[in-house]
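All protein chains but one are shown at their positions in the complex.
Let's turn to subunit A:
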């Protein structure tokens, strides 16, 4: 698995990942954890598609969750 230059939650970094599922795992997150969503270059990628959605160099990925709010 080659390292890809990605922007993950705003931070540029090289990550060894082919798919979004790889990236989630590489970040130490549990793939089955509820309450998480992913956007790839400004579009939501449904959880069921994480395993097949391939990443490319330069991609911007946002991984979000629910936090305190009013």
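Heads up, the rule we're going with is that a residue touches a chain if its C-beta (ideal position, glycine included) is under 8 Å from a C-beta of that chain, and two chains touch if they have at least 3 such contacts; residues count from 1.
Here is the rule we use: contacts and distances are computed from a predicted model.
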Per UniProt, the name of the complex member that is left out, chosen from "PLDc N-terminal domain-containing protein", "Thiazole synthase", "Dihydroorotase" or "TRAP transporter large permease protein": "Thiazole synthase"
Option touching the unshown chain, where A:3, A:37 or A:57 are the choices: A:37
Those residues of subunit A which, in the complete complex, touch the missing chain: 8-10, 27-29, 33-39, 42-44, 46-47, 62-70
